[in-house]
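Here's a slice of the assembly, chains where they normally sit.
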Amino acid sequence: MHLKKVKHIETKKGMSVNDLVKEMENSGVMGAGKIAHAVNIAEEAIKTENVKVWFGLAGAMVPGGMKQIIIDMLENGWIDLFVTTGANLTHDLVEALGYNHYQGKANVSDAELHKQGVDRMYDSYMPNEVYEGLEDFFDKNFEELQKKGKMNIKEFLWAVGELVPEGVPSILRTCAKKKIPIFCPAISDSGIGLMIWGHLAKGKKLEVDVFDDLKEILDLAWNDKNKYCVWYCGGGVPKNFIQQAMQFAPEAAEYGIQITMDRPEPGGSSGANLSEGISWGKMNEKGNFVDVISDTTIALPIIVAALKDRV
Amino acid sequence: MHLKKVKHIETKKGMSVNDLVKEMENSGVMGAGKIAHAVNIAEEAIKTENVKVWFGLAGAMVPGGMKQIIIDMLENGWIDLFVTTGANLTHDLVEALGYNHYQGKANVSDAELHKQGVDRMYDSYMPNEVYEGLEDFFDKNFEELQKKGKMNIKEFLWAVGELVPEGVPSILRTCAKKKIPIFCPAISDSGIGLMIWGHLAKGKKLEVDVFDDLKEILDLAWNDKNKYCVWYCGGGVPKNFIQQAMQFAPEAAEYGIQITMDRPEPGGSSGANLSEGISWGKMNEKGNFVDVISDTTIALPIIVAALKDRV
């Protein structure tokens, strides 16, 4: 066998995250090895000019403290296309309006929290009053949004992002400002969707087309000048929507990182190993992929901190 | 303590599924106890006249052999409202067009499968040629769909379901025939979405509104004559879309069943215990809920087989 030896990880006082990741690379197996592999893939994808990074983010990642990391990645040009859930965008907007999420507990009385007006996402809390703020925001800005006329969801989200004032850290605002394509196919399944419904219920109009974003993302994928790196934190629609587009990329995805705690065996897309995508023509059979089995809030900060030393 | 004793499960030659579930109820703990609890909740919800069962289905459940069970539940009037992923509806339509899924393996060469034109979902296979069948179907029927004029997604899905010939077992057809509201917020994230995109790319029109389904489901929830039982197999958008609507049900959901392998600790909605919904006002704090930690393809057939003896 011409294999690399497992070199045991050594830790040192004051060591940098990047140095720890290099130790993990030399160890090379199990979870640690996957973290290091992910950093190497991301480094190459970001540094290689014609590689586009398409990033799918699912799970309660704004309540989970990941917002600034995502904004940094968008600002640094590390993400070329972004797909997420309506929930994350709602939480992002809620914070842009001045609200916060709070450090809570998981093993609590949800009836008591309900009485106190607190919404729980595992051990992260959000005051339910944010919905009033969201209502005010959309009351104030609904006409502005209507003026845009018929939109697809991406255009709608950019329009919302433009309403976030400069200087406020926000995923929506950053995507709008930098014109990074942002997709959220199930936007109606979110607080933002609810707010729009509130206005429609009063007879107002807002035309947002279901299928037009699909046209946009597929046009972007169908481009033989680019190579693609897919990067998923969690599964769900964000992953699947990008995977679907990769079927139209001439060489499919040649780089891939997946961070999830979902299991592959029950057969759902969220837990499926990236290699499964090879059978579909979504991933290139010679591509460089890694499945990191980890809570995103642990793995993503390590990966991004290490990348900051390298890129 | 006035607690029930754990009575050890006894199995017998020829025993019925329902009798095994009753043994599980007397045992009452861990996974077995949850299965029995789920059957009890479903039995009460289905038998109680004004309780509406809202069912969310995620994961590769048609490739996983669950189609007939879902159709039975819909036909029997056990499901009053149905939300699923675009993938499941695409697989349902694919089978309606005469194709099949196949028993495969998970530990295989995906490159080899790709060469053979086989798409893999863990250990279930689908020939990639189904896409030609789908294309033919939508080519043939696109004008018919256009004639419906502006639709929401539910109406679009009913229209597709009506195109499935009588006698063909199909979730889409059953929902259309029985006018069971069927929602799929992220329909663009699916093979069906791709087919529509194919026609839009050629300049054709099909107007499907993003937010209008939200209005429909919320109007249905906002009904003080009904009580609600939420039933989730998997998480993702199907769960979240129903949970969101439950915030508008006067008493929130008073019954709840969740079957999933996702974990709660990473904080995403898919793995969140149902009780978390109490804090949000999605679940009633006095409700009767159970979280079954199981592969749906194991738990759902047991639950439904037992229910057939009881309802």
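Couple of notes before you dig in:
Think of it as A and B in the order they're written, each chain with its own count starting at 1.
In this text, a residue touches a chain if its C-beta (ideal position, glycine included) is under 8 Å from a C-beta of that chain, and two chains touch if they have at least 3 such contacts.
Because the structure is a prediction, the values reported are computed rather than measured.
Of the identical protein chains in this complex, 2 are displayed in place, while the full assembly in this structure file contains 4 copies of the same sequence.
Throughout what follows, only the chains that are shown with their structure count from here on.
Computed centre separation for the pair chain A/chain B is 25 angstrom, with centres defined by C-alpha atoms. Residues of chain B touching chain A in their complex: 58-60, 63-64, 87, 106, 110-111, 113-114, 118-124, 128, 153, 185-190, 193-194, 196-197, 200-201, 206-215, 218, 234-237, 240-241, 244, 261-272, 275-281, 283, 285, 295-297.
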